[in-house]
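Here the complex is missing one protein chain, while the rest keep their positions.
Let's look at subunit A:
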């Protein structure tokens, strides 16, 4: 009767697991919300900001072993949705909060503070063998990337460039990177239909590496990591100077309009909770260094100090 004993053992173990589950249900009613429990810190949002927060949390956790830092990656929009629902204390975003999100937060009575934790420089890249593109202006980019810009080959962009069809690679429409690029470059225009979109920036890197006439844009970290295989295009900034993205030019703002801030949004009420306050403080003290470590650019030191003062004030310290 082997099968009978098998059923019995299985049945018993199932029962045990279920009982264990139920037992916990009763014991943890009060910390289900995460609001009352003192140690839990809930962070969610942009996948672009995630590496910075992961690095900060790793260090914080090492320094405070009983801390409970949870970081999710729902994207900037998904993060705000959870922030609005009151499920998180801190929301990461690679774009500023939108008007309708602000309105919903107000409706739910959630006050928040916006903090810029680091900078990123959208890098416009072409193939390594591409020897004709020396610099681009925002107007040229607009012409190239919009659906009705009428650009097919490099010669359509500037005279004297080869008559070879350009291949466009773009981050997916859900990403904050796409949002930022289309706001700066496209305005209200549609992105061209023949652009290949991918949610994975590594695919874009491969696309441009593999095709002589490819062009793409993505976060500075992806360019910095693949420097040897890509050629970055200097962009003409508001002072009519062509600037290459680097730690210095992004931090100083010289590399514009493609330097973009990365944000965290902190719920003011949550700062009354000591562990959230401590974590936010720790983030501001270390974000610059961590941002550099994971491939982003730090903000000037004074900016972090300003934000720290604001946090202290809100927490009543």
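We adopt the following convention: contacts are C-beta pairs under 8 Å (C-beta built on N, C-alpha and C of every residue); 3 or more make two chains touch, one makes a residue touch a chain; residues count from 1.
Basically, contacts and distances are computed from a predicted model.
This figure omits one chain of the complex; the name its UniProt record holds, of "Cytochrome c oxidase subunit 3 family protein", "Protein-export membrane protein SecF", "ABC-2 type transporter transmembrane domain-containing protein" or "Phosphate transport system permease protein PstA", is "Phosphate transport system permease protein PstA". The residue touching the chain not shown here, chosen from A:97, A:184, A:197 or A:294, is A:294. Residue-wise, the contact with the chain that is not shown comes from A:219, picked out of A:149, A:176, A:219 or A:261. Within the full complex, the residue among A:106, A:139, A:200 or A:248 touching the omitted chain is A:200. Among A:70, A:108, A:153 or A:268, the one in contact with the hidden chain is A:70.
Checked against the hidden chain, the listed residues A:54, A:156, A:254 or A:306 yield one contact partner: A:54.
If you put the missing chain back, the residues of subunit A touching it would be 2-4, 6-7, 13-14, 17-18, 21, 24-25, 27-28, 31-34, 40, 42, 44, 47, 50-51, 53-55, 57-58, 61, 68-74, 82, 85, 87, 200-202, 219, 221-222, 224-226, 290, 293-295.
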